[in-house]
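Every protein chain but one is kept in place in this view of the complex.
Our next item is subunit A:
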Amino acid sequence: MNVNQSAPPVPPFGQPQPVYPGYHQSNYGGQPGSTAPPTPYGAYNGPVPGFQQTPPQGVSRAPPSSGAPPASTAQAPCGQATYGQFGPGDIQNGPSSTVQMQRLPGSQPFGSPLAPVVSQSSVLQPYGPSLTSAEVTAQLAGMQISGAVAPAPPASGLGYGTPTSLASASGSFPNSGLYGSYPQGQAPPLSHAHGHPGVQPPQRSVPPQASSFIPPASGGPRMPSMTGPLLPGQGFGGLPVSQPNHVSSPPPQALPHGTQMTGPPGPPPPMHSPQQPGYQLQQNGSFGPARGPQPSYGSPYPGAPTFGSQPGPPQPLPPKRLDPDAIPSPIQVIEDDRNNRGSEPFVTGVRGQVPPLVTTNFLVKDQGNASPRYIRCTSYNIPCTSDMAKQAQVPLAAVIKPLARLPPEEASPYVVDHGESGPLRCNRCKAYMCPFMQFIEGGRRFQCCFCSCINDVPPQYFQHLDHTGKRVDAYDRPELSLGSYEFLATVDYCKNNKFPSSPAFIFMIDVSYNAIRTGLVRLLCEELKSLLDFLPREGRAEESAIRVGFVTYNKVLHFYNVKSSLAQPQMMVVSDVADMFVPLLDGFLVNVNESRAVITSLLDQIPEMFADTRETETVFAPVIQAGMEALKAAECAGKLFLFHTSLPIAEAPGKLKNRDDRKLINTDKEKTLFQPQTGAYQTLAKECVAQGCCVDLFLFPNQYVDVATLSVVPQLTGGSIYKYACFQVENDQERFLSDLRRDVQKIVGFDAVMRVRTSTGIRAVDFFGAFYMSNTTDVELAGLDGDKTVTVEFKHDDRLNEESGALLQCALLYTSCAGQRRLRIHNLALNCCTQLADLYRNCETDTLINYMAKFAYRGVLNSPVKTVRDTLITQCAQILACYRKNCASPSSAGQLILPECMKLLPVYLNCVLKSDVLQPGAEVTTDDRAYVRQLVTSMDVAETNIFFYPRLLPLTKSPIESTTEPPAVRASEERLSNGDIYLLENGLNLFLWVGASVQQGVVQSLFNVSSFSQISSGLSVLPVLDNPLSTKVRGLIDSLRAQRSRYMKLIVVKQEDKLEMLFKHFLVEDKSLSGGASYVDFLCHMHKEIRQLLS
């Protein structure tokens, strides 16, 4: 069988494979692994608990893998077929140590080749039976290996377990080899012996791979090259598949079901059921769990093809489960990346480098390419042809954050002034001068790197070239040496050929009954008095150039004349909301310092004036219209801050009606809930954009306000939306004020146009984010701040050249907050590949998820949610199937083989699928969904990452003295121990979960109450107590808040409390109440999809 094949080369493979294991553990383990190896065993054997603890497991596993090595080696050879096997075996074995080696380079490349594998249930069965400590270890080994190997083993295991099934399955597939490996894990004795050795050897048989592998394994850098070979090596991937192999057991099943093997299927199921039970037990114990998942697989199969069905089908399901620890762990991946890449600066000089993960803290050195803080791509290796791209289905997208804030250690982009003639550009494609432009003819001309046009160098810009053809002054000029820089724009770049005047902020405050009653108006006016001193200013300017204006409104609008010469402010009421206009000319927009007395007087009076209001109706569109008209009259760009409370039902343009209808959910009409009620807002937004009027909306709804419609203008003008449901000053003041301060103070560019130019061959075709587009190429942003991201999708329109790569240039023309017109340029060079494996090896899952989420969230506007979800699943399956087919070595279809770089794709995608927008729970309001949908649209990669997969931090696990953030745990209820306290954050929410049996001392020192029962549920502030724990926790909360662009309100959740439901919603690896699949279930489903595609 496979075994045979796998034999020789294995070892090297194994190394790569380790990656695989890494998923589970091996990789990780791998890294840590070296150390781990020994322990794992013990751990394994002994107590399951060890497993559960992710880190330890990793370690422990690693060892097993190491132990496995032989097997792996054996497997490895098996080649593709054996991947699974290899993977597991090899990886684990060699890997543990090698892995570490590979790490840097390897992690990614390897990763790509290697796919995490999920074994299917069938495997479990075998395991089930055989479980013993020894077996366990074996399994572990297998598992880890499985990264690659494991899968195989399971198969084998199955086979072993059930001769028949195994036979059939294994026989037909390489898996058998794997099985062999499995056996180790599963049916320890059998599998081990057989599986590993047997399987591996045969697999490994693939010599070239092996060889190639080996090198890679050893040399991280080679990774790429590896890939080349990898293809065969994909076997590697295959190896990873091995994990699936673990699943190996499943393979058999799968085979039967998914594949042709109908016959077999029959048997397996039964087999499963019987075995499974046993399994579980074991799982619980230790491995059992690992196998557990497999069973679940099985279940899906039999159960129902579809995802949803899963839950239902099988009794078996619940009982049988994949070992959560055996499937790729986001935590582990993040942790590894931090450890590996966090220490050294990321130097952007080399084309096509994959940057560290967004979760990793790293410094960037700009040496010609834009920092990943500005641009991240789904892949840094672009297929040369559109055919390839179509085959892979990996979206080619860049997530661009043109005004991203940089850490203080990194310099903000240099400003270049090219004088009166303006920035130097290519005559044909208008690309801006950048480091990739090729100077020729002794420096007299340059060839455009985007369109190849040859341009003359203007005399004032002439410079000689050195012997390498580089301009002598290349390093003196940011535009010739850096990835990101700014040009000063000339008057040609300005509206109406006039330099812009300084922008304005207009505060537009709802003063209807609701706003007054909640105390919002008073709070806001009080805050504005001091906040106005902190308007954004450029550089070290003495005072902000931004002028301010004030409007209040309910059913009518009140403008205020706060001219400095006035003794008291003047209020001008405009009731003609149908035909809005600005009633005053000067005195509306004023310099804060000059008019301070009048403004203060005004802000003092506003709450008083409306204290007795009985007006409950509000208007909305006219308010925006008014602000826009005011800016138009003042001939400047600016930003409106709208503070709004209710559905605008007053008779006026943009009047809305309550159309919230939960009955529409899961129907074809659900999309209407996301669509604006009326087209009026689009028209309005268009006018706003033309005027450079950005709208930030703060909502304080008590009930349905139709966020979907109200958000249209902020969305299209590059603004932000903040929503504070059921606002109460006592509870929400901190959050609101913090958001407000941040929003007012942040640097913002106005009246911006962004254009993404690409070198010949690809083309930006689609854009996602908060902006408006009047044509197909220019992204128009009335306002743009450092939090806003634009995701751009590229498509081929020609063949790309491996040598020249692909270039992106993002040019943003904007007006700074001091009123200066500038161009910010970001350049990024990407590699091009002819091998799919290169593509998979240079992907970034986080970015991919960012793109896919945005794509899906836009999709719900036009298609039923179910269609959107299916599309996502299909695409994901296609991506993985393509990998499996083209990059991974052949292996049992029962193996799930994931590319290293994408091994988290399923878990993350599942999170997207079960997010509120795509699968709303009963408690999620229509407004919430629209709100989230809108938020996600302009999120950057880091934000989507944390948003979809929240961070769960145990607070009392690590010693109090440690100053570092405690290591996160996976977002699953299983990971919570009731004696502990956890912090969960997703960028919007912050929960403090208190286990029921937390030590009294801890309760006392955190909450200042004597017992768990006395902690008031729903608490939003921790008492300030002077003890190390309290200080630490509060410090941690503060630091978490500081990392996010929005203030996260804390909610204390007690175990078993009713609020816990809310909290559990964020445990995204678990099955959700709304029907979202658990990670494990989804993985099984994904596997099934892939198999269907492959067959």
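Brief remarks follow.
In this section, a residue touches a chain if its C-beta (ideal position, glycine included) is under 8 Å from a C-beta of that chain, and two chains touch if they have at least 3 such contacts; residues count from 1.
One rule holds for everything that comes next: contacts and distances are computed from a predicted model.
Its UniProt record calls the unshown chain "Protein transport protein SEC23", which is the correct pick from "Small ribosomal subunit protein mS29", "Phosphatidylinositol-glycan biosynthesis class F protein", "AP complex subunit sigma" or "Protein transport protein SEC23". The missing chain, though absent from the display, is touched by one residue of A:Y374, A:F436, A:Y513 or A:Y883; that residue is A:Y513. Between the chain not shown and the residues A:H467, A:R540 or A:R614, the one that touches is A:R614.
Of A:V350, A:A411, A:L585 or A:V1021, it is A:L585 that touches the chain left out of the display. When the full complex is taken into account, the listed residue touching the unshown chain is A:D576, out of A:D387, A:D576 or A:D1038. The missing chain lies against subunit A, touching residues 513, 556, 558-559, 568-576, 579, 581, 583-586, 601-602, 605, 609, 614-617.
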